[in-house]
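Only one protein chain is missing; all other protein chains are in place.
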């Protein structure tokens, strides 16, 4: 086919273009024509269509996400906020952490292994592009029912993909979630988080300033990955069924990514990078427009110079390719030899493909002809913004009215059995089948990993120069789709509440938030309502708890036909512990310690694990979020940890006190003898009230902790003592730890082999 | 007396080199980085081949690494007595380089597995195990997808007869290794390879819930100091 | 009793990092003259009966559902003499 140049576009203003096939609306196409004052070329259409896609432009979510900024609490810690590749937080002593969570849901449904693997790869490159060394990953996963056939296809592949990629990069996996619910069948959620470390004064940004600076593409060669849509542009007549031949699946090469990490770190060290951007979705289109838009405003790129894996690729396809393991850097001309030498040392191919200009235009050529000539900001920042209509779902009131009060509750002599049923249910059972496929030890800085409530890393040996700090960082991710379905506003707050608590029980002080918002179609007003409510709830809760949102990701269209997944906001919280040797271990760590329950318990069973597992019921309202109580609890926990009062801890969440006690016993195989504090043992054991934690302390520390709790107005009950080989609940039951273990560990292996 | 110098080899894709260096330092020796592309052992007294995914573990684990320029120096040095320890990918490289017999193949369970594993020390006569007691059980992390040791019957019999099975899995065999073999030595006892990771078990705060890995590093130190 | 071979290769447009790594290593080992390497899988199936049409149609189904991941791989079947 003939090349669609700017010249040709001017000569053939009325040529029909496949913008609909590329997912563009009529008015969006008209806007492009308006911006350019002519029809776009095929290559320009490729750029605008990907840059203005939901995925890249956040066109449906933008108006809501603004609240994360407008309602943001004042935070000294925030160094880089939303809008960059990842947020950056000051963690003290001159060091900063950058972290972000991102979804790779649909690709993981199509090809679980590669979809999940490239999800990890993508988020790691985001962290690298901030100038940081990636130091750990986490994964938050949702699958259909554990025994549904498609789950048996998807889960093993996803786990292998995450493990295969992360393990090969040498990034310890320090936590995550695995949740099963039939609502995710056909729409599994794979959310990957990466955290990195850097010197506070060495943050890199995605910007291309300085005319004359060179644009370098480095990493893997460009192939036909993920360009299903682009082939309509490259084909002679897009009316034909020409899309089938190009793969939508991207395949990852973790070895190349590992080389890229080490190569980038050496480039940063040598100070030969002016600006840098990873290539994710929308590949070269995204990297060039964003770098140019944030820099001097102009760039000239010769697309013929892009090294190709598939020599038949057309320029439109090169622009849209999502080939993995690529980065783009802006480099001063004098530094090019040093830059190239470092790439050669690491066997990373690198090519100068263009130059920064002061024209304010992004110009690209192919075979010497101009095929792109646009103001880059119009593609990168001035995409469409929708105020999508939203409306409370028709069934919401009825759902909330169907409370768990009508469900029969177990008699005292059935509580033992109820506990074991819950403990062995797929959502509460041990996730070791999954986590044992992940390396949690590599690089030797992992202080806490699964099954601890939060992952924790020592900082001092992560990078040269960090020896001076005693600090550590803690991270947890949480989300509960059932709660969010019942009340998305509260559900989002509860996700934050739990992640915040999980960080606090380790002794770390929660500092900042990332989030991944997984929802159905934004074109459905009921889904849009869930989304709007969740964002409003999360933004409000972040303000109350004083933790800013630093970044995140929105994943829409997680639905099959009109059946959307439960709204699933997943929240990641990062905290800092001043002295990492003061970290609190998980659960009961020794015999003869006093067991205390912090926080107060109400009758909160709406959306609970008990209602779900025993009655397959979802109705009523979730537990009320109590952020003030959450903040006081965290303050007690971090103070007590710093003073060395806590020997072990565990938060209460899904499954309530019953499950927390069982997990605390399982942590080190230490039993306990406890008396329930309230007068309804069922509620005591299975209610999911928020802002509660279980701790164990040396007997002589009991009074000090009780006083600390009293000062902070955190209710506190002595439940009993640790020791023995069974979980004993006075007057109700006794379960040997070995029996707990058997029930807890056998569920996933018996399903997944 | 200057500290003993232990070389830590980094191939493209090596991951545990930082851990290995830390373990060497904690034991009181100097960790000397060795780069795969240099034909230079930098005069070290012993060499540690750490774990990871050298060359992505593509083709076979260790298959490509063994052709690195550094290996041209290391192979003859090891044959003439230089103490060498290979863990995980390092063990795989030693087998691919024929410095140790047999091969490491896909785990019988077909999954990568990371867990804290009980190991029995069977031979305390090697350069890397003299600080243990015969039959001592230790806990070290394992983390590998291809750790099932195989060798032909004759080789296995010879290993057993000569006491060259240095480590055996105690309790559950995690990967289907023949004779529960977790690690072996060459005839001279200077070259030892094992799948478990001593370098991840040297500190209270981090890594595995044991510090049993320290024995490897104190063993080699003692040997070098007494040599 | 027949033996059927199923060869599974990544589709040509799909990245093959293993093949790339091998191709990259060859020159360092002193081998020139190989321009590209692709790595795939080979399955040898022993059939109880003859490799007749019914059996081969079964093998085709196995290849599609289990041996190959047809999202990213192609396969071919041949009967070994």
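A few comments on the model shown:
Note that the chains are named A, B and C in the order they appear, and that numbering of residues resets to 1 at the start of each chain.
Please note the rule applied: contacts are C-beta pairs under 8 Å (C-beta built on N, C-alpha and C of every residue); 3 or more make two chains touch, one makes a residue touch a chain.
What you see is a predicted model, and the numbers here were worked out from it, not measured in a lab.
Here the chain not displayed is in touch, across the complete complex, with B, C.
Touching the chain that is not shown, out of B:77, B:150, B:170 or B:224: B:150 (per the contact rule at the top). When the omitted chain is restored, the residue from B:73, B:96, B:180 or B:212 that touches it is B:96. Counting the whole complex, the residues of chain B in touch with the unshown chain are 59-60, 63-64, 67, 95-96, 101-103, 105-110, 148, 150-152, 176. Considering the complete assembly, chain C touches the hidden chain via residues 7-9, 19, 22, 25-26, 29, 31-49, 55, 58, 61-62, 65-67.
In this text, only the chains that are shown with their structure count from here on.
If you average the CA atoms of chain B and of chain C, the two centres end up 34 Å from each other.
Multi-chain contact residues of chain C (touching two or more other chains): 17, 21.
Those residues of chain A in touch with two or more other chains are numbered 253, 255-256, 347.
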